[in-house]
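Omission of a single protein chain aside, the complex is shown with its protein chains in their original locations.
Let's look at chain A:
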Amino acid sequence: MGTTASQLDKGMLSEYQELTFLTKQEILLAYKRFSELLPKEETNGISYRIPMNAILELPELKTNPFNERICKVFSTSDSHDGSLNFDDFLDLLSAFSDSATLEIKSHYAFRIFDFDDDGTLGRQDLEKLVNCLTGGTGDTSLTPDEMKQLIDNILEESDIDKDGTVNLSEFQHVISRSPDFVSSFKIVL
């Protein structure tokens, strides 16, 4: 941990501890993993933007069906290409950490599931979501009838104002009644 830890000084460490839900060990570990993804010649790790396909090589994200959406949601780059700098990376880990509040998790989960970024989960969003979860190719996906029945059921359960879409408040309401969400919406390095 010699040279890498020295680039992350105490002041920054305590700042990150204040601004995220991560502990000191977790932040240091995150820095270590982040530095491993940096190209060799890059010395200033904090501000460099790692492109999305490099981030997706991380074993924690590789097998996740939502990995691209996660990168796009947490990325603050101007070109919206999913590249993450160290701040974004810590934001990602903080939202997925054990101690993050339910509100933070449900907020980011909503944005991740919102494939077309229109602020609501419409039928297309839900269809894409189901296909991501089940595999979505030919044999492994649901038939159109089953899909329609499933989405009708989801909307019946969660759409309170009956407008055909699930907005953020309705989503957070459903999540608050869901006991499994907090334990499954977790990524630990």
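Following the convention adopted for this analysis, a contact is a pair of C-beta atoms (placed from the backbone, for glycine too) under 8 Å apart; a residue touches a chain by one contact, two chains touch by 3 or more; residues count from 1.
Just so it is clear, contacts and distances are computed from a predicted model.
This figure omits one chain of the complex; the name its UniProt record holds, of "Protein ANTI-SILENCING 1 isoform X1", "Protein rogdi homolog", "Transmembrane channel-like protein" or "Histidine-containing phosphotransfer protein", is "Transmembrane channel-like protein". The omitted chain makes contact with chain A at the following residues, 14, 17-21, 23-25, 59-60, 62-66, 74, 76, 87-88, 90-91, 94, 96, 101, 103-104, 107-111, 113-114, 117-120, 126, 129-130, 133-135, 140-142, 146, 149-150, 153-154, 157-158, 160-164, 167-169, 171, 174-175, 177-181, 183-188.
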